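One protein chain is absent from this view; the other protein chains keep their places.
Up next is subunit A:
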Amino acid sequence: MWRGCRRLLQGRCPPARRPSPLPAAGGAAAAGPGGGRAYAPPAERKRFYQNVSISQGEGGFEINLDHRKLKTPQAKLFTVPNEALAIAVATEWDSQKDTIKFYTMHLTTLCNTALDNPTQRNKVQLICAAVKFLETDTVCYRVEEPAALAELQKNEWDPIVAWAEKRYNVAIGSSTSITGPNIPASTKDTFISHLASYNMWALQGIEYVITQLKSLILSMGLIDRHITVEKAVLLSRLEEEYQIQRWGSVEWAHDYDLCELRARAAAGTLFVHLCSESSTVKHKLLQD
């Protein structure tokens, strides 16, 4: 399953950075039906550059791999509006050893998505997709039994729902029925108008975080800096953590998923903050 996910990720951000096409990766090593050879994972792109640096162009900051400029999967020039984001992307490229593992480069993937917009959604469609998650928000879906889990959900999720209700002046509530909570239209309108204040790049990031955490409320908590990434991931995976505490943890599944979710949520949050900030440095006069 996860191998399929990796191929999906590679497909989303294909390693075709140079004009020469990727060598038929799976073909050489893959097993034919009667071939009898073992399946090996498709050959990955080797690290073909030594230095990663940043330069400033007209559109923003660009990444240089040796002397070549980085391009998106749709062959557009890779430009980011923010220097800190460019540095973070350059660090991602720099930290690849031997082979390039695209599934670890979350910020690069996010920037590519923002630049290419492969799903071709405009701002309104993105906001609608994001607010739609509220109807099936994780922290609003409660169980009735086992009682320990129900109480855990009440203790951990109620504060964050209360915070969201207070912060945005809306009514959300929670529900134990299968249809989920009944969200009034005014709540949705409030969130729609709040999300409309972010620019397109930040919205891509917000929608990404919501999709990963499966919760609009937790994502808003992250974006408003109310909770840390670790706490948000913990709240999102509350039932899994409960079961882990009960039955034990399987490292190659539970820890793997936890690290991956943390990486994605952190990347998305950082992306949103970097794309929506406008920092000015005010130098204070030293008064003697």
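As a convention for this text, a contact is a pair of C-beta atoms (placed from the backbone, for glycine too) under 8 Å apart; a residue touches a chain by one contact, two chains touch by 3 or more; residues count from 1.
FYI, contacts and distances are computed from a predicted model.
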| item | value |
| --- | --- |
| Chain not present in the shown complex, as UniProt names it (candidates "Protein FMC1 homolog", "Phospholipid/glycerol acyltransferase domain-containing protein", "EF-hand domain-containing protein" or "Mitochondrial inner membrane protease subunit 2") | "Protein FMC1 homolog" |
| Residue among A:Ala90, A:Ala130 or A:Ala202 touching the omitted chain | A:Ala90 |
| Sole residue of A:Asp66, A:Asp189 or A:Glu230 that reaches the chain not shown, by the stated touch rule | A:Glu230 |
| Residue of A:Ala75, A:Cys128 or A:Cys259 touching the missing chain in the full complex | A:Cys259 |
| Residue of A:Leu134, A:Ala164 or A:Leu270 touching the missing chain in the full complex | A:Leu270 |
| Residues in subunit A touching the chain absent from view | 2-3, 34-41, 50, 53-54, 83-84, 87-88, 90-91, 94-95, 97, 101, 104, 106-107, 156, 225-231, 234, 241-242, 244-245, 249, 251-252, 254-256, 258-260, 262-263, 266-267, 269-270, 273-274, 277, 279, 281, 284 |
